[in-house]
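Below is one structure, written out as structure tokens; the observations come after it.
One protein chain is absent from this view; the other protein chains keep their places.
In order of appearance the chains are A and B, and numbering begins at 1 in each one.
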Amino acid sequence: MTQTEISFKGRKRPLETALKAAFFLSSVIAIAATVGIVLSMLFETIRFFEHVSLSEFLFGLKWSPQTAIRADQVGSSGAFGAVPLITGTLLISAIAMVVAAPIGLISAIYLAEYASNRVRGIIKPMLEILAGIPTVVYGFFAALVVAPFLRMTGGQLGLEVASESALAAGLVMGVMIIPLISSLSDDALNAVPNALREASLGLGATKAETIKKVIVPAAIPGISGGFLLAASAAIGETMIVVMAAGLAANLTANPLEAVTTITAQIVALLTGDQEFDSAKTLSAFALGLLLFITTLFLNVIAMRIVNKYREQYD
Amino acid sequence: MTEFLISANKPLRRRHASETRFKWMGRIAIAASLGFLVVMLVSILTLGIGAFSRTEIALAVDLGDGDASSKKIVRNALFTSFPEVTSRAERRQLLRLPSADASRELDRQLAENPDLAGQVATLWFTASDDIDQLIKGAIDTDKPQDQRRISDQELAWVTQLQDLGQIRKVFNTGFFTSGDSREPELAGILSALMGSILSLTVCFVLSFPLGIMAAIYLEEFAKKGRWSDFIEVNINNLAAVPSIVFGLLGLSIFLGYFGMPRSSPLVGGLVLALMTLPTIIIAGRSALRGVPPSIREAALGMGATQVQTTLHHVLPLALPGMLTGAIVGMARALGETAPLLMIGMVAFIVDIPTKITDAATSLPVQIFLWADSPERAFLEKTSAAIIVLITLLVAMNLVAIILRKKFERRF
Partner (left out) sequence: MSKPPIITARDVNVFYGQKQALNGITLDIPRNKVTSLIGPSGCGKTTFLRSINRMNDLVDICRVTGEIKIEGKDIYDKDVDVVELRAHVGMVFQKPNPFPKSIYDNVIYGPKIHGQIKSKADAQEIVEQSLRRAGLWDEVKDRLHESGTGLSGGQQQRLCIARAIAVSPAVILMDEPASALDPIATAVIEELIDELRKKYTIIIVTHSMQQAARVSQRTAFFHMGDLVESGATKELFTSPQDERTQNYISGRIG
């Protein structure tokens, strides 16, 4: 009789080890991408600042990269003050938020608190369609329909509306980010425990009072996180502004005038012929880095807030 | 206590009125968003539907002289149709009734039908874009002559042709079978469509396996801790980085550093893959999380290794969910424009790209390019291209929905 031998020593499994390494490496790609983004823009940006000083870029009030107007400045082929681009970006994003924040939040409230399951099941996917439409389509519609419409209506009211007004781009961009705000607000409202709803209703509050005084205040962190993400999306949005906002670097807060944005300028600078070393081309990367840092900052804060809020009610 | 519980008192009525107002605000907010959506889609649909048909003019061509060039044959056919036209200027106008491509159309028809040689035959030719727009009613003939693209003379010719039954509208196959063109009546979306297909293929081939492997690592193998948190934060941030920034990455690294071919679907696909990766990883992780732990325990309990458990038991159950996420990600990549502009996929592409290293555009970039063209006819093309793009997106999302329905959690 032979005795079966039992061994607890594991076999070597080289294939499995290789697979595990592959799994690990794939997850590192996400980090590599981030590093790639930062490095790619950082090098070009550093070279840009060999031509133009940081303070001129950040505080200069004039942006005209095409024309050599200040021949006295060494290596310069134009003016690279990004302030008009920053204010233009902020103006259009602000208009978008003014449109999207109330509409998105109120829609979310209606869907989360009033609508029946059936209605919610129909409306929510329809709002999501808005998010699925490519931005180039929004841009086309903004330039073709919304801008002329605003110009015409403005004209009837005796207002001078530029044909590429900040208002047109901002309005359409606002519609684009409505689903972002409404879906994140919806999540935030749904995370508010039912016990709070019942407590308020049990005291004889109406539904609207309950929503306004208890539920929305309790969901504010989640909602504001959503607002920040939406603002970040608006700041980074490109096609709508390229097609509807134009390239006039005006320093103005008037929504009826034409302004330009960081993203629209990047596209303008980098499409068409480029000489790789010119300050003009390099400035696009400096703008890109500025854009990346701004949106990253907003995203990180937003995600922090949202996560913290989630933990609170878990 | 006679009035007890009865809602007649005034402050209460005010409170209920405010409730009703609040509810209506919600309805109006939703209606505003959806109204915008409907107006946008309907106006694009009405603008674009025309591009799916094309106007043709019938000309009696004399193919008797075998040596005459096609161009000359078409010219002569026009001149014989309108013998009263003699001045040079008017004749030049007359030549602009059919599209600039008419001679090549004649060659094609002859090649298809060699019997025609030596005869006088009535053949159909694509009309120029202005005539096409006129027939489709897009030109306001009530305006004075100098404010429209069609002269009174041309108007008279067209009316004459119409009366003789020499004008017809046919389905515009060319829109789907040709590349871009400077002549709106000849421009098609095939080159852009192929560009999109090639880029998306590259994007899928890269991002799907990578995304799934990353999701498997994070969900099944990574120890929860600083490192996996760091990766997670990274992925979430990447998902929210503006798309144009990915374009800058592609321009400076893939084109600038690695010297890959500009304007190529290869680079486009690479950039789109980086953008899509976070979506796929996030969808993949939630699909893996949906697989109940009991299945893992059953496999591990039988002595399967963790890799075996994952590949044999967990992954097959999670795959439909992962695929759904990937399709949604692909749909988003299909609509992406800005990063492709950065890497030069914004050229005028007539030839249909066949390799991932050929110069190409994509469908949304084609829309962007056409939207910039001044001709009224390109407006129609732009809208039609949008219709095609949205149809594709709807189809992809439907597939995703059906897939999700079909493989809905059965455990």
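The working rule: contacts are C-beta pairs under 8 Å (C-beta built on N, C-alpha and C of every residue); 3 or more make two chains touch, one makes a residue touch a chain.
Being a predicted model, the structure only gives us computed values, none of them experimental.
Q: Just list which of the chains on display the missing one touches.
A: Missing chain, whole complex, touching shown chains: A, B.
Q: Tell me which of A:206, A:252, A:278 or A:307 is the one touching the absent chain.
A: Considering all chains, including the one not shown, the answer is A:206.
Q: From the list B:15, B:149, B:262 or B:296, which touches the chain that is not on show?
A: Residue touching the absent chain, from the options given: B:15.
Q: Mind listing the chain B residues that contact the chain we can't see here?
A: Here the touching residues of chain B are 1, 4-9, 11-12, 15-16.
Q: Contacts of chain A with the missing chain: which residues?
A: The missing chain touches chain A at positions 116, 193, 195-196, 198-206, 209, 213-214, 217-218.
Throughout what follows, only the chains that are shown with their structure count from here on.
Q: State, to the nearest whole Å, the distance from the C-alpha centre of chain A to the C-alpha centre of chain B.
A: Their C-alpha centroids are separated by 23 Å.
Q: Help me check something: in the complex, which residues belonging to chain B touch chain A?
A: 15-16, 18-19, 22-23, 25-27, 29-30, 32-34, 36-37, 39-40, 43-44, 209-211, 213-214, 216-218, 220-222, 230-231, 233-238, 240-246, 248-249, 251-253, 256, 274, 277-278, 281, 305, 307-308, 311, 331-332, 334-338, 341-342, 344, 346, 364-365, 367-368, 371, 379, 382-383, 386, 389-390, 393, 397
Q: Which part of chain A faces chain B closely enough to touch in the complex?
A: These residues of chain A touch chain B: 13, 16, 19-20, 22-31, 33-34, 36-37, 40-41, 43-44, 102-104, 106-107, 109-111, 114, 123, 126-127, 129-130, 132-141, 143-145, 175, 178-179, 206-209, 211-212, 229, 232-233, 235-239, 242-243, 263, 266-267, 270-271, 276, 284-285, 288, 291-292, 295-296, 299-300, 303.
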